[in-house]
Structures are given as structure tokens and as C-alpha cells.
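Missing here: one protein chain of the complex. Every other protein chain is in place.
Letters A and B mark the chains as written, and numbering starts fresh at 1 in each.
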Amino acid sequence: MSSPKGEKVNNANNNAVKEVKKDKKVSSVSEDFNIAFANTWKSYVKQLNEDNRFKLIDIFCLFLVIIAAVQCTFMITIWDNFPFNAFLSGFIICVGQFVLLISLRLQLAESFAGISKNRAFGEFILASLILHFICLHFIN
Amino acid sequence: MIKSNLILLAFYLCALIGALSVHPLKTLVLYDERLTELNEYSKFFKSLKDRSYELLYQEIGNNTESIPLFDKEDRLYDNLVVFPVKGKHLNKLIPVKSFLQFYENGGDILTVTNPDAVTDSVRFFLNELGVYPSPKDYVLTDYFEDIPEKVSVSSENLLSNRVYSVKEKKDFVFQNSGAALLDNREQIVPILKAPRRTSTELKNKESWTVGSQGFLVAGFQNLVNARSVWVGSQDFFKNHYYNINGEFIEELTKWNFREKGVIKSSGATHTHSDGTSYSSLPYKIKDTVIYEIGLSEWTGEKWVPFIANDIQFELSMVDPYYRLTLQQAHKDETTQYYTSGEFKLPDHHGVFTFSTNYKREGLTFVSESDVKAIRHLANDEYPRSWEITNAWVYISSIYGIIGTWVIFVIFFVVSSKRHVSVEKKNN
């Protein structure tokens, strides 16, 4: 849960994205990208340091991405989607939880009109519970 | 269980009733005085009487007013014996439709024609059965005989073991006979064919039958299992030839009036392989089931187990899915049971027919069918996720996520409290 660990992984992640894009662009564009990401990265780290909760959220998000990737790899390696419902529920719970976390994160960063941050968190818990219930039902 | 016992009881009752009615009694004999002197056939009638038939004689002539075969809906006679009748009287008294009605109602009919008396209503009736006796004046002739119209027919020409078979070869006498053409209907039971040297002839006309194309005795069984026999010669029944033809005649009438060649089913059942009935647990796809049918044969006095090895069971939904030859299973005093053994229902839901259709020449037709639905798997009858090893990955990840989520929420609440308190301090 320590912050440097999370940063490192995120850093690697962003670098990977950068590199993929770099390969496909001419150099001037890639420069732009470099600057853009550097800027983004800076403010991101700043945001993280401001509030521990962002760290929590991001770590959880990363965890979800990893699990989703593991499931996909597993399905592709055995090349069989047989209990398709199980795969779907496993995968979608990752996606669903991910977007819910991001929604929460957005609201924490800049709360929407008429919805306090605490209320946003409450709504988040409710939606997550519904999501979990449906997933469990789906996998039976 | 009580229910199934009741059903069994019902079967026994049916069997009893069947046993009684399989031996009909009241027999109406129609004849024409001009052609038939009853005394000449006394041996034939006696053999019938000995087998406890009640014979009622009705002469057909100018004075005959009416011959009711039915009293409203009820058939008045069990059997009908029609000796040759000349002229058109019979056409009015019993038109062809009445014959058909009597026959379709379950009455057995023995018709005898003579070359000089093929009355229309009888001939039309036979035509509807696919039996085409030679018309008036055509005579079966064998020029190699001393008297060409008196043909002796070898027992080798007998065609149906179910009706009559001889232990040693012998010749039957057919004097003054006609012959019939038969069409290809399955229900026709050809009994005796004409010898190869014969033909059915009339002067200046094309012969009706040539050689073994023609038939001298033919039987027919309709779908209600009523039987009809046609014999081409009246003289065949005469006392004079009775010592030669008698045994044949006796067996022929036994078959005709359903004293032999009668089988019945004591009902078909099908259950799950462990004996659970459909009503308590409907079938679903790929269930293992057993089909069983019991068959009995009537010997003239009692029901005995019917033995055969060509009984087939069919499971079909428009097209057959299974066709299994049934194996002999247990038997009791009256019934032989046949079983399909365990078999797996198809992997296809729908409404299926479990049927046995046993139709053999010379035997009563047995057909049993039962329509039952085979349902699909219910939602919880598919393998559950935790039974599939593949799914363990997904299940564990779901629980992992939920667990992490709970931890996340706790940490989040804690950290946000700290956050709030920090904010307050700052303030």
C-alpha cells in the first residue's frame, strides 16, 4: 500500500502506452506526446500526493486491470470459452468495478453539482453491491 | 403405485372381455335355394355348430323382404356367411355399403362365389378390399385334368402358415371355381393360389387370370381386425369333398372367425431405468428409460404368451429417432413381455411418440403408442460453475475482487476520516 510502489507500476504503465504510440508516429508528433505525458504525469503525481484516497483507488484499479488481463490470458491460452457466463461475469465485474472507481475518483477530484463527496461514496457502495450481486448470480 | 395397480386391473378386465368377444357366436348364413341345397353342406355347418356357433339361415329370393344387419347402432350378427346368390335381389337387400358397414363395425365375413353367381354387391365389396374375383361365367380350367373344371390343387399352393399348413402334402378339390386377382395391399392375406397350369376362362374373352396369377382363397384383415375370407368355389365346401377339404375348411373358418392368429397387447409401459414413472418425474433429454410391452396369443380356449423375435419399438418425432428390436423378458401364464433394455433418450427436446406397430400377415394388428414430452434441461441442471475446473479461475477472481473491495472500502473510510480531520486542522 506504500505510495512509491503504486507510482512505479503506474509509471511503467504509462511508459508502455507512450512507446506503443511512439512507434507509429513521426518524431515531431512523438515529441508532442512526450511533453503531453510528462505534463500529465506531473499533475497526476501531484494529485496523488494530495490525497491518499486517490492512491487507494488507483491501486485498486490497477489490481482490477491485472485480474482482467489474467482472465483473458487464461481464456486465450486454453482457447476455450466454455463456461462463458463465468468468464463474462469475471471479466465484467472487473470492468464494472473499474468504471465505478473512476466515476468515484472523478467526483472526488471535482464533485458534481448537488452531490456531496460523501453521498458519491455512498452511491458508489450501493452500485458496487448491485454489481457484485448480479455477477454472483450470473456465475451461479 | 395404487394407480399403476388400478391400471393393471383395468388391463386384466379388458383382457377378460377380449377373451369372451374373441369368440363370436351369432352367425347369419345367406344362400340362394336355386344354387344351394343346405343338406349338401351339412358337414361344414356341423363343424361350425360343434365350435358353438349359432347358425341362422336366411334364404335370398323373390319373397325375401329385408335383412337388417343392424339394430340402430348395434350389429345383430357376429359373422356373416354368404353363399353364392343369383340375380339382383341381394344388391337391394344388402347393398355393398351395408357389407362395408358390417365389416368396418367388426363383423367377420365369409363370402363364397360361384362362376354362375357373382352377385354385384358381393363383388363390389370384394373389389373394395382389393380382391377381384373373376366375373360371372369365368371358370377356372385345367386342361390337363380329366374334367377341366374340376381342378385339384396341391397343398404346396398354400401361402399362409398362420391360416393353414399341412404336415404332409395333399390335394384339395376345386370344382366349378372362379379365381381372383389381388392387388398389393398389405392387409390382404393370400391363402391359396391357383396352380400354374390353370387359367380362368370364358369363351371368346381374354382370360381373367393365368396360372398362379390367380388366387382361389384370399383373406383380408381390416384395421379394426375384422377378417374377411373369399373362396372361389361353392363345391369346395360340399360334403362330398369334405374328407379331402374338411381340415382346410375348418382352419380357414377358425382364422376367419378369429379363433386363431389373434394376438393382443397387454399394454406398453415405459419408465425411467430406475422404475420411476413419467407421471412422477417427466423425462428430460438424455435420460435413460426402458420400454416394455406384453403380448398374448389366443389359442381358441385361452391366452398364452406370444413368442416372436421381430417386435420393434420406435421412438419418433415425425421422423424416427430410435428403432429397437425388443428382447424377450419375463413372462407369466398369459403374457410374454418384451423389453427394449435401457436406452438413452435423444439429446433433443420435443414431444415424442413411443410406439410399437406390430403388423404381420395373418395376425391381428397390434399397435400401441404413447405421446410424451421430453423436456430440456432446467437452468440448474447444467453443470454448475464450481463443477467446471475452468471456471475456478473466474470464480476466485470474482471473490478476490469482492474481498479487495471490502478492504478498499474500509481503508477508504479510514483514510477519508483522516483526510477530513487533516482538513479541519488546517482550517
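Keep in mind that, in the parts below, a contact is a pair of C-beta atoms (placed from the backbone, for glycine too) under 8 Å apart; a residue touches a chain by one contact, two chains touch by 3 or more.
Heads up, the rule we're going with is that contacts and distances are computed from a predicted model.
Engineer: Looking at what's absent rather than what's present, what does UniProt name the missing chain, "Peflin", "dolichyl-diphosphooligosaccharide--protein glycotransferase", "Phosphatidylinositol glycan anchor biosynthesis, class U" or "Actin-related protein"?
Structural biologist: "dolichyl-diphosphooligosaccharide--protein glycotransferase"
Engineer: Please pick, from B:155, B:187 or B:312, the residue that touches the omitted chain in the full complex.
Structural biologist: Once the missing chain is taken into account, the touching residue is B:187.
Engineer: Where the complex has a chain not shown, which of B:317, B:388 or B:409 is the residue touching it?
Structural biologist: B:317
Engineer: Kindly state which of the options B:82, B:112 or B:129 is in contact with the chain not pictured.
Structural biologist: Among B:82, B:112 or B:129, only B:129 touches the chain that is not shown.
Engineer: Residue by residue, what part of chain B touches the chain that was omitted?
Structural biologist: The list for chain B reads 91, 95-97, 100, 103-104, 120, 123-124, 127-130, 132, 135, 181-188, 190, 206, 208, 212-213, 220, 222-224, 226, 317-318, 349-353, 371, 373, 375-376, 378-379.
Engineer: Can you list, in ascending order, the chain A residues touching the missing chain?
Structural biologist: So the residues of chain A touching the missing chain come out as 21, 24-25, 29, 32-33, 35-37, 39-40, 42-43, 84-85, 88-89, 92, 95-96, 99-100, 102-104, 106-107, 110, 112-115, 120, 123-124, 126-127, 130-131, 134-135, 137-138.
Basically, only the chains that are shown with their structure count from here on.
Engineer: Please output the residues of chain B touching chain A within their complex, sorted ascending.
Structural biologist: 380, 384-385, 388, 390-391, 393-395, 397-398, 400-402, 404-405, 408-409, 411-412, 415-416, 418-419
Engineer: How about chain A: which of its residues touch chain B in the complex?
Structural biologist: 1, 51-53, 56-57, 60, 63-64, 67, 70-71, 74, 78, 80, 82-83, 85-87, 89-91, 93-94, 97, 121, 125, 128, 132, 135-136, 139-140
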